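Every protein chain but one is kept in place in this view of the complex.
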Amino acid sequence: MLPELGHFALILALLLAVVQAVFPLLGSFYQKPAWVALGQPAACAQAFFLVCSLLCLTAAFILNDFSVAYVAENSNSRLPLHFRISAVWGAHEGSMLLWMTMLSLWGMSAALASRHLPENISARLISVLGWVSVGFLLFILLTSNPFERLLPYVPLDGADLNPLLQDIGLIIHPPLLYLGYVGLVVPFAFAMAVLMSGNLASAWARWLRPWAVTAWVFLTLGILLGSWWAYRELGWGGWWFWDPVENASLLPWLVATALIHSLAVTDKRGMFKAWTIFLAIFAFSLSLLGTFLVRSGVLTSVHAFANDPARGVFILILLGISVGSAMLLYAWRAQSLREEVKLHLWSRETMLLANNVLLVVMTLSILLGTLYPLILDAFNLGLISVGPPYFNAMFVPLAAPLLFLMALGPHQRWSKTQPSEWLGRLRYTFAISVTLGVVLPFVVTGSLQGHVVLGLALACWVLIATLQDLLGKGMRRGKGFTGVWQLPRSQQGMVIAHVGVAVCAIGIALSSQYSQERDVRMVPGDAYTLGAYTFLFEEVVSGEGPNYTTTTGLFEVSKTKRGGEQVIGTLAPQKRLFYVRNQIMTRAAILANGWRDLYIALGEPLDERAHAWAVRIVYKPFVRWIWLGGLLIALGGFVALFDRRYRQKVAQAFQGAIDLGRLKPANAE
Amino acid sequence: MKKCFWVIWVVGSFSVWAAPIEPYEFANETDRALFQKMTHELRCLTCEAQSIAESNAPWAQDLRREVYRLIQEGGDEMAILTFMTDRYGDSVLYKPPFNQATWVLWLGPFMLLLLGGFILGRIVSRQKGN
Partner (left out) sequence: MMNSANSNNHHQKHRLAWLRWAAPLAVFLLLLLLFWRGLSLDSSTLPSPLVGQPMPAFSLEMLHDASVLKTEQDFKGQVALINVWATWCFACHHEHPMLMDLAYLNRVPIYGLNYRDDREAALSWLEALGDPYQFTVFDPDATVSIDWGVYGAPETFVIDQKGIIHYRHVGVITINDWETVFLPLIEQLEQAA
């Protein structure tokens, strides 16, 4: 019964989405306030029914209703409750439903908040959100219905959730990532609405800023969690693999980053309007593109998310219609937004534009690398693979100037700056950073590596220059930290995020260059020494989990300190054999502090009689800094959301904006 | 079910559950570094989006053994790459060679950067004209 209700709720949501898509749009062109007024309630009701639908599917998982095909394929009666709930988004159909539910929640919030916007903009924004919903609801209902029943032959038990996904990281990673992905729909819908109206007042850009930043924060957190999960769960000790699926999440992030920077210019200076609109379209297009790449199997061939070719075709059509219409609209109307931009070389605008150029080039390069094998294959020019060595080679030369300018940017004033204003203070910063970059690694390791020097020097440069800027501006407001505290939240957020980037860069540079990895054969009683650390293999014990059996190795870790050995902890890497799918999972054990991770993964038993095991021992310095930096980046975005300007002045600002240009003032009510 | 690879059927992105751990022993750190570099730069053809260093597929296991053997026999990076491409073609390489078919791939990012810099430069230099 519940699955049918869920299915029915989905259909209702589709009907409501149609209402939301059609009436406000027509109403805005024919000046019918009553039609426009349908948009908001329709968006709310649509979100309500989608939440109902998602709850119905969740209930089917909790109640072990294996007559539902999707539940039977992805759950099992022995699966613990929290994993039964996260199994809802463990495969294609359910994750699509979650995706869609989040889309509708974003749509509802944006529809409600859009009452601050002029009515024409608001109506068209709601309508575009409705159209996107229609497309994806049709996709779910026609090709990926999660409520399909297996009647009359109901399996006794389910095939279990993929063991790889039975992890805390996977409970929260997809929802956050999807929140970010689909959150980009708001800037997209906004861009479309603006293009239809042919005008963009900077006050509207201010309206959009918190939305773009929120989506970006979720995307940041989603990517971060994915990387952390991969590090913990996969047992390779890596944290980024340039896998096409990872790239699919990085691409919209890069463009969203560009977008929030360009929005700052549009908000503060009323410039880059057409470009900002383009980025808003681009970001959501990439998020759709990612969905297509992940779910159509076009890149990873036969075996990714979906194996039904109809799905690939359907998403491709959706992609074509939504992005195609946006591009056409842009081609038709963007001219009216375009202004003759005049920039001074030393101005914040120029710096932000340079940031945009670099981020977009980075995006296009990663896109090129990801799609290149497909391009060659399509033209019968041979089969090649493009992997981490390529992406690393491309990423570093593009990231370096980005970091370099990141330090300079905040020191520039809007419009025009005399280089002498900042040259004096940044000269020393530069010298100190380069010195630190060279001296620190040399003193600690006794050798120099190009990547470390570059990474460290740039990170110091960003770190010091950013803090200098913060303190300088804070001083002008008041004494010490009160001044810093009184700065606008968006400025504080920017500083936190930039510091996060520097921290992340340190983590990447040091962990990738100084990590040590050993695969060794060990018998209980053996000790292995790696650097200052000694790992004593004590024993192997067997145990049992809810739906798996475990083999756990126990290692005592000690550190040599001034001649003496000191035990610093015990590590218990595990191998889990999952009953239903008969799959073995490695769970690495990690002993971490702020400076380094000690990481052990248990391999195969090499020799049953001798009880010898293959063991991977990894020393990873500063790897935590990568995620710490990522967290700071997200935190910066979060702090920026509390800027007063986004709240207080909005109402007044719009009063001015409504009278602008070609827009008809709201003549409703 | 057209073929029988050791295809790992996984939902979503990552496709192995147990990390391959093999206690190969090396005479020196250079050899170990070379082994790690090479196994990360060769693609596991029977997996999706994994290098042979990351895959537990039997084929990847065989190739790691071959890489190890070549290193023990004194082979350098070039020798290993040639060995692999002679047997499996360019698609086994994660770092495609620079040639007629891939120059766009390798030069594309720099051309884009130049183009971006050019546009930026033009916008900034408009100021001077007036």
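Note that the chains are named A and B in the order they appear, and that numbering of residues resets to 1 at the start of each chain.
Just so it is clear, a residue touches a chain if its C-beta (ideal position, glycine included) is under 8 Å from a C-beta of that chain, and two chains touch if they have at least 3 such contacts.
Keep in mind it's a predicted model, so treat the numbers as computed, not measured.
Colleague: Thinking of the whole complex, not just what is shown, which of A:Ile11, A:Leu81, A:Leu112 or A:Leu328 touches the missing chain?
Modeller: Selected residue, touching the omitted chain: A:Leu328.
Colleague: Could you tell me which of A:Met1, A:Leu151 or A:Ala378 touches the chain that is not displayed?
Modeller: Missing-chain contact among the listed residues: A:Ala378.
Colleague: Counting contacts across the full complex, list the positions on chain A that touch the omitted chain.
Modeller: Interface residues of chain A facing the absent chain: 274, 278, 282, 285, 289, 292, 296, 298-299, 301-302, 309, 312-313, 316, 319-320, 323-324, 327-328, 330-331, 334-335, 371, 373-375, 377-378, 382-383.
Colleague: If the missing chain were put back, which residues of chain B would it touch?
Modeller: The missing chain touches chain B at positions 1-6, 45-46, 58-59, 62-63, 66, 85-89, 91, 129.
The rule is simple: only the chains that are shown with their structure count from here on.
Colleague: Can you list the chain A residues touching chain B in their complex?
Modeller: 90-92, 162-165, 230, 234-236, 238, 241, 243-246, 294, 300-305, 340-345, 350, 353-354, 357-358, 360-361, 364-365, 368-369, 372-373, 376, 381-390, 393-394, 398, 517, 519-521, 575, 583-586, 588, 601-604, 606, 614-616
Colleague: Applying the document's contact rule, which stretches of chain B touch chain A when the two form their complex?
Modeller: 7-14, 16-24, 36, 40-41, 43, 48-51, 53-54, 89-96, 101-102, 104-105, 108-109, 112-113, 116-117, 119-120, 123-124, 126-127, 130
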